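Excerpt of the complex: some chains, original placement.
A and B label the chains in the order they appear, each numbered from 1.
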Amino acid sequence: MSKVNIGVVDTTFARVDMGKIVIQEIENTTSKVNIIRYTVPGMKDLPIACKILFDEHKCEICIALGMPGPAEKDKICAHEASQGLIICQLMKGKHIIECFVHEDEGETPEHLIEICDDRARKHGQNLLRLLFDKMWLQKHAGCGLRQGFPDAGPI
Amino acid sequence: MSKVNIGVVDTTFARVDMGKIVIQEIENTTSKVNIIRYTVPGMKDLPIACKILFDEHKCEICIALGMPGPAEKDKICAHEASQGLIICQLMKGKHIIECFVHEDEGETPEHLIEICDDRARKHGQNLLRLLFDKMWLQKHAGCGLRQGFPDAGPI
């Protein structure tokens, strides 16, 4: 059976190598996929990178990793990237999992690294579920799952 | 007569299982529809999930359920999801009813669950009206109907 191509898109702007973490997580879980990594300068380059991975590298799904800084300008940048990622998905009919960690989410550098690690791994798993196990997601609908932090849980 | 396919899209991020509520509401009301449920990780995944339900599952209409958290970041996330849902509708020429409940809408957990229940049920009914009874909606134009809260009523 031929493997499924998945795209991992990340940036040189980010201060934690989440691409490496997510690739490790995916490869530790399954051998059914072929990972294509594409690194771009900044968050706003993520949508077109995904588009290229879908068009030219036959990816079935992508994960877009970014790490917006703490300034207002960075928040707007992340917003624009998110809008582009959604439009790209609608153009191609395929999922892109957005995995952004804002630099001000962590209280200390250690905490920030922890968030990045947890979010990248959990979204790596989400990517595989969207490909191979949608029922897992359905069983956890409304369960208050979180990535980067402990689950909030259902109310 | 063949049934009409309708899509119910929800998230694992939400803390109340509104998908279950809306499916129950619809199934209690009619047997003319065939419900396809699609659960995704978060709100930003809703637009592409609807697109896939329209394209690959021949849905005539979708309802997108989400539950943004109380932080500013979550509000922006909901905004991006909403924009994507509108673009998806325009691409496909079909309705998606957006049914979002913001976590800070409820004063207590009980109140929040009540809002979710009421909004999901009423929008489940709206979905059926868009399919089978548009005249009901026209008769209630300008009536200040609300979902999740009591109707505001006409002025």
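Criterion: contacts are C-beta pairs under 8 Å (C-beta built on N, C-alpha and C of every residue); 3 or more make two chains touch, one makes a residue touch a chain.
Worth saying up front: this structure is predicted, and the values here are computed from it rather than measured.
The complex is built from one repeated protein sequence; 2 chains are visible, and the structure file as a whole lists 5 copies.
Just so it is clear, only the chains that are shown with their structure count from here on.
A rotation of 70 degrees, rounded to a multiple of 5, brings the CA atoms of chain A into register with those of chain B. With centres taken as mean Cα positions, chain B sits 25 Å from chain A. Note for the complex: chain B touches chain A at residues 10-20, 37-41, 44-45, 47-49, 51-52, 55, 67, 69, 73, 76-77, 80-81, 83-84, 87-88, 91, 109, 112-113.
Interface residues of chain A, counted against chain B in their complex, comprise 75, 79, 82-83, 85-87, 89-90, 93-98, 102, 123, 126, 130, 134, 137-138, 140-147, 152-155.
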